[in-house]
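Only one protein chain is missing from this complex, and each of the others stays in its spot.
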Amino acid sequence: MSEPVLVGNQLLELREQFENPEQQRETASIGMWVFLITEVMMFGGLFTAFTVYRLSNPAAFNEGSKEMTIVLGAINTALLILSSFTMALAVYSSSIGKTKLLAIFLIITMIIGLCFLGIKFTEYYLHYQDHKVPGFWFEYHGPSARQVQMFFVFYFILTGLHVIHMTIGIGILLVMLYRTLLGSFSATYHTAVDLAGIYWSFVDIIWIFLYAIFYIPGLHLK
Amino acid sequence: MTPPPLTRKTLALVFLALWALVLGTTLIGFIDLGQYNIVVSVAFAAIQALLIALFFMQALYEGRIIRIIITGGIVWFLIMETLTLGDYMTRGWLPFPGK
Partner (left out) sequence: MQLQDQVHIGGSADMTIETIAEPVRKNYLNDKQGILSWLLTTDHKRIGLLYTFSITVLFFIGGFFALMMRLELLSPRNWLVSTETYNKLFTMHGIIMVWFFLIPSIPNTIGNFVIPLMIGAKDLAFPKLNLASWYVFMLGAGVTIYALFRGGVDTGWTFYTPFSTGYSTTYVIAAAMGIFISGFSTIMTSVNFIATIHRMRAPGLTWFRLPIFIWSMYANSVVLVLNTPVLAITLVMVAVERVFQVGIFDPALGGDPVLFQHMFWFYSHPAVYTMVLPGMAVISEIVPVFSRKPIFGYTAVAFSSVGIAVIGFLVWGHHMFVAGESVYSAMAFSLLSYFVAVPSAIKVFNWTATMYKGSVSWDTPMLYAIGFIGLFTIGGMTGLFLAALGLDVHVHDTYFVIAHFHYIMVGGTVMAFLGAFHYWWPKISGKLYPEGLGKLGAMIVFLGFNLTFFPQFVLGYLGMPRRYAAYPEEFQMLHIISTAGATILGVGYILPLCYLIWSWKYGKPAGPNPWRATGLEWQTSSPPPTHNFKKTPVVNVRAYDYEAMKEQLGLREREFENV
């Protein structure tokens, strides 16, 4: 499928449909960004629905937001930003050819990602104990229980999708780590790491918006 | 290939700025701003997203096509939001049944 091509003094994998490595890198980059746009639109659909319902029931949605554990949310946000930073450092290390550092940063990023998921599932468990999972076991004693439940519907769909994206992200990082240890990356070829970094940071951006719409608005009611 | 124009120092500064923004948005959240709480928090989130996209995702150093793709995506999301909300915002303007 791919043939080695000499670039500078390094052998490089060039797939057969491309003319040169630069074209291969740019094409992959365009593919990744266009894919991220589909993600923007997918989450965008949910954000639009959320906005419509929030505007019609602002008080109930704030009540729902009050049920969030802000400490866990804030820690998770900070963790995810940290992981984005370590991922950026991993990309940086790969671009200057320090593959050992690349491997270390990939491992750190994955560990932080797993911590995030751990905390997220703890939160889910707390919601479960609180009877805040939508469905017939949902309990809320207040005037607008139905609207509060809708808040939780969006909370679970959006954070659930985010968890799925995080899991895929960790899977991608595992593959990157494996390829790093095989010696696939170098200062001349590191496109896959760059793209993994872009994806990881994107998932981080989604979370930052989730934090802003689910955790913050009810804070002042506490 | 040339090493990226981005330095570790820039990355670290951006990272610290992001943490500061998270802290800021959380603290401001405790103040009652009425319906503007969520507006402020989403604005903070947008700034953070911009920082991450420009530096961590290196959008700042990408060519014209990538910039068009990113802008296009954001604009299309805003089209969906605005035109949908346009309907909901104007529903009550005419005082007849069924609107």
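We call the chains A and B, going by the order they appear; numbering starts again at 1 in every chain.
Keep in mind that, in the parts below, a contact is a pair of C-beta atoms (placed from the backbone, for glycine too) under 8 Å apart; a residue touches a chain by one contact, two chains touch by 3 or more.
These numbers were taken from a predicted model, which means no experiment stands behind them.
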{"item": "Absent-chain contact - pick from B:Ala12, B:Ala43, B:Leu60 or B:Leu83", "value": "B:Leu83"}
{"item": "Touching residues on chain B - with respect to the absent chain", "value": "65, 72-73, 76, 79-80, 83-84, 86-91, 93-94, 98-99"}
{"item": "Chain A residues that touch the omitted chain in the full complex", "value": "1, 16-19, 23, 26-28, 30-31, 34-35, 37-39, 41-46, 48-49, 52-53, 56, 134-136, 138, 146-147, 149-150, 153, 157"}
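To be clear about the criterion, only the chains that are shown with their structure count from here on.
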{"item": "Whole-Å gap between the CA centroids of chain A and chain B", "value": "15"}
{"item": "Chain A - residues contacting chain B, complex", "value": "26, 29-30, 33-34, 36-37, 40-41, 44-45, 47-48, 51-52, 54-56, 58, 62, 70, 74, 77-78, 81-82, 84-85, 87-89, 91-92, 95-96, 187-188, 194, 197-198, 201-202, 204-205, 208-209, 211-213, 215-217, 219-220, 222"}
{"item": "Of chain B, residues touching chain A in the complex", "value": "1, 3-4, 6, 8, 11-12, 14-15, 18-19, 22, 25-26, 29-33, 35, 37-38, 41-42, 44-45, 48-49, 52-53, 55-58, 62-63, 65-66, 69-70, 72-74, 76-77, 80-81, 84-85, 88"}
